[in-house]
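Handing you this structure, nothing more for now.
As you look at this complex, bear in mind that one protein chain is not there, while each of the others sits in place.
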Amino acid sequence: MSAIALTSASLFGLCGSALVGIGLFCVIAHPELLRRLVGFNILGAGIFLVFGAVSRRGAAMGLGGDPVPQAMVITGVVVAFAATALAIALLRRLASLTGTATLDPTSPEPSETAARSEA
Amino acid sequence: MSLVFDIALVSGLIALALHVVVGRDGKGAIVAFIAFGLLLGLAWVRLAAIDVALTEAAIGGGLTGMLLLKAQAHLASRASRATPAFERNWHVPALFCGAVTLGLGYAVLSFPHPAPSLAREAVAAIDATGLGNPVTAVLLAYRAIDTLLEKIVLILALIGVWSLSTDNAWGGASYLRPAMVPEPLIFLARVLPPFGVLIAVYQVWVGADAPGGTFQAGTILAAMWLLVLLAGLRAAPETRLPTLRMMLAAGPALFILVGLMGVAVAEGFLSYPPAIAKPLIVVIEVALTLAVGGTLALLVSGPPDRAPKP
Amino acid sequence: MAESLTTVALFVLLASAAGLVVVLRSRIAIERLMAVQLLGTGGAATLLLLGTASAQPALTDVALLLVLLSAFSCAAFTLGETASDEPDERP
Amino acid sequence: MTPLYAATPSGLLLVLAVMLPASAVLAMLVLGPRHTRRIALITMALGLGVALATGIELVRSGAALTYIVGNWQPPLGIALRADGLSVMMLAVTAAVIAATGIFARDLFSLDQASCDGRLATSFWMLLMGLWSGLNLVFLSQDLFNLYVALELLTFAAVPLVCLDGRGETVAAALRYLMFALLGSMLYLLGAGLLYGAYGTLDIRLIAGASQHGAAIHIALALMIPGLIAKAALFPLHLWLPPAHAGAPAAASAVLSALVIKAPVVLILRLVVEIAPPEAAAIAGQVLAVMGAASILFCSVMALRQERLKLMIAYSTVAQIGYLFIVFPLAGIGDGSAPWGTIAWTGGALQLTSHALAKAAMFMAAGIVAEAVGHDRIRDLGGFGRVLPLSAATFGLAGLSLMGIPPSGGFIAKCLLLTAAAVGGQLWLALTILAGGLLAGGYVFRVVDRALATPAEPLVLRRPIPLRLEIVPLILAVLAVALGFLPLEPFGLLQIGRPDIAGAP
Partner (left out) sequence: MISLTDGFTLVFVAAGALLFLAGTLGLLRFPDTLSRLHALSKADSLGLGLIVIGLLPQMPSIAGGIKLVCVWLLAQLSAATASQLIAGIAARRKPDA
């Protein structure tokens, strides 16, 4: 049982590592802001899975996993949701004010370009 | 057999995540993300974390999906351009992220044996709380200050979202109902919420002793409320309403008060007198559930966009 | 018994996940949603099977949540389809 | 087995420091806009009292204050602990927040119509949330609790940036949120790895662990860059200038003076307390290089800015750089106790004096922008004649930034310079000198405009009441006055920081 639990925990830990990489790439490199936010959520899911693997490894006393990391994940999931909500509110506001939904340097980035052009 | 199951699950998760990143159209990526959330719920079950599975299924599969779909619809109606392509030098971040994954994988595999765990301590101390679910004990007793401050985080996020309204609409209501509401949606919004509320009540109730609890229940309540708003059965409340604000603040405020009470009658801030620990925790959970439900639903609704009625 | 139920659970999951191929391939947004719907129901079935196999009744609760929210996601999806009717934010 | 933490009698003060502002947020939410300002001012008075009492208690007992939340000992529970550094940060935070509060009250009351409106009400609630988060960052001993504290900061700070609702500030806020979230995510990931390796997230328990595997190095390699992104060290500073320049003046003051210091303090904790010595040495060198790059690059950028607030924002990134060159100078990683050294004191002084000076400078810039209607440096000729107090504030705060005697900044930079010279780190000494010269350049550019005689005199868009200009002036005078302070009070920094290995 414990060998399988350990293997399964490591498997999900590795899955979490992969998701962190994928999410991070999406956040850093994706040109679309909304997609970057989805990337954030994938990154978060990966991080939480690493916590999950840690928790599963710590199974003891008849519990299937260590409850402390599980509780942290629950807190983290809610915080990540709030972050997504705030980001989306900002994004929608940006879109309705400027008509663009990107921050990438190729499109005119308001404040800095304004400062530069005055220079 | 169960390892095969896990491998299938993990491959599904990674495939969906990749699709989200490289997929051409935005809406498809979001739908894939919702599916990702569902699979993630299953993954948490496999990790023997039912409480997390409930939270993930509710938030990842439900509310976040709605939030993203709503934003996507809004943005698509404004900026109808083709998806911009990746920058030419995408290899550099890809290499960097690959390195992060490798390092992380190495760290995960190098964890010590036997694994350190607080399960023993958590179980040993649980009698003082009167609870049966160790995760709830962590959330509301051992690490109660995390949970309490996380409620403040939610409220700050909500204030942040509200502050993005215009000066006119400040204090007003946000508007969710689409111009045309399909008939089945109205039907769903009439029939589903009673079930949802029942399940939420059940979740809070069992949360003390079995998987479930305030976040899960709050999320379900939020989803049901949003469904009603979406179908236009009720209008969203004006954000300046004292009753609404009272509901949002009551949970955390009660939490703080009980915490301070602990200074006087128990062993300090956020410690409960053992004799009444469980009832106190359940009362806090009920109040928090309402606050969480309200806050999450309002976070999804977004900033007010209608001026308050005089 | 537990072993066979787990096998069936795997089978159901794989069957619904095969629907994910549609998610990954289809050009029509609604069909993707259908696949998600299938995955929601399939996921619930998987959970029920696993819950019985491992004698964890709490998994039924997760299944309950999954079916409840799959309807919700579907409702949210209609938002996008009537996107052009959404009221503008006032300047 | 003796418990790791023993609660001290007045430890409840630490809970109050965090919970008072948090309760204020709830009270404001319920009681509505009309009472918001009053609640804020009352909370500020109480919070100042708490910070003061904590300081007195620390000096009186000569030992760190400790509180165990809910009486659950770590590793299961969470401990709050105030040592010398924490108490100094609590005090600076309380002082700057109180000053900002008074300034904001006067600024918002210029417009009677909007003083209960969206901008002002949100500002007060977010300010209180910010305060709670800052205090928690300085007090908490638990890495996950610190994550919650960082998120409190993020969620309070980001909306502050775009309170005025213009497109460019919303873009700046969004960019800030992206960086901040990425930072917290990396931090959280590191925390998860540490839990996997040690089964606890308590800083002292991890520090006391006897052996270290690969996990701690990878964890630190994730957490420290994450925090650097939040602290806006070069080259991860891109978000800061537009965000801090676009925020309302009162918000910029808090953001620049306090918010970015929180991750710096946390990096310090990680490097000094839990990093294995050889890793700490490497991290210290890398951080110092980045700090030096920040000083040079962003000072030059500040010199080239055309807008006053952007210039001040770039100066913030440059001044943050000084805090990072403390790491190798304090001998971190070579076994000597870092908190006894000259560089440590210099770093603490730099932190304090920059907080005061930068808050003053942003407020003064806000007054100028409010009075004149813009903040283009070129067109500000002669503003010293119409707003003499604000010009004086700017000059005095500038003294501290440049490190010209007599000022807090001078003593700080002097100590750092000495440490660099003694330690044989010539390149750091040169960087400090160059940074001072460059700072002189950008400050004098503005002072020069203030004293210029323009062809046509500057017209004020609106009169500025005297009381509005007083608060920043006091802050600037305090920043200078730090230079006259004997250095003994900074001995307080050593309280509660015994060698980790032999911790009682």
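First chain written, first letter: the chains are A, B, C and D, and each begins at residue 1.
The criterion applied here is as follows: a contact is a pair of C-beta atoms (placed from the backbone, for glycine too) under 8 Å apart; a residue touches a chain by one contact, two chains touch by 3 or more.
Since this is a predicted model, take the numbers as computed values, not measurements.
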Original post:
Since one chain is left out of the picture, which of the remaining chains does it touch in the full complex?
Top reply: B, C
**OP:** Determine and list the subunit B residues touching the chain excluded from the picture.
**Re:** 182-185, 187-188, 191-192, 195
**OP:** Spell out, residue by residue, where the missing chain touches subunit C.
**Re:** 1, 4-5, 8, 11-12, 15-16, 18-19, 21-22, 28, 30-31, 33-35, 37-38, 41-42, 44-45, 48-49, 52, 55, 57, 60-61, 63-64, 67-68, 70-71, 74-75, 77-78, 81
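Everything that follows uses one rule, which is that only the chains that are shown with their structure count from here on.
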Original post:
Using the average of all C-alpha atoms in each chain as its centre, how far is it in Å between subunit B and subunit C?
Top reply: 18
Original post:
Taking each chain's centre as the mean position of its Cα atoms, how many Å separate subunit C from subunit D?
Top reply: 46
**OP:** Would you please write down the residue numbers of subunit D that are in contact with two or more other chains?
**Re:** 76, 144, 148, 151, 155, 158-159, 162, 165, 170, 189, 193, 196, 199
Original post:
So which stretches of subunit A touch two or more other chains?
Top reply: 20, 50, 53-54, 57-58, 66, 68, 72, 75, 79, 82-83, 86, 90-93, 96
Original post:
Along subunit D, where are the residues that touch subunit B in the complex?
Top reply: 7, 12, 15, 18-19, 22-23, 25-27, 29-30, 32, 67-72, 75-78, 114, 117-119, 121-122, 125-126, 129, 132, 136, 144-145, 148-149, 151-152, 155-156, 158-159, 162-163, 165, 170, 189, 193, 196-200, 213-215, 218-219, 221-222
Subject >> Complex contacts: residues of subunit B adjacent to subunit A >> reply: 2-3, 6-7, 10, 13-14, 17-18, 20-21, 26, 29-30, 33, 36, 40, 43-44, 46-49, 51-52, 55-56, 59-60, 63-64, 67-68, 70-72, 74-75, 78-79, 83-87, 90, 93-94, 96-98, 100-102, 104-105, 108-109, 111, 115-120, 122-123, 134-135, 137-139, 142-143, 146-147, 150, 153-154, 157, 160-161, 164, 215, 292, 296, 299-300, 302-303
Original post:
In their complex, what parts of subunit A are in touch with subunit D?
Top reply: 20, 27, 33, 36, 40, 43-44, 47, 50-51, 53-54, 57-58, 66, 68-69, 72, 75-76, 79, 82-83, 86-87, 90-91, 93-94, 97-98, 103, 109-112, 114-115, 118-119
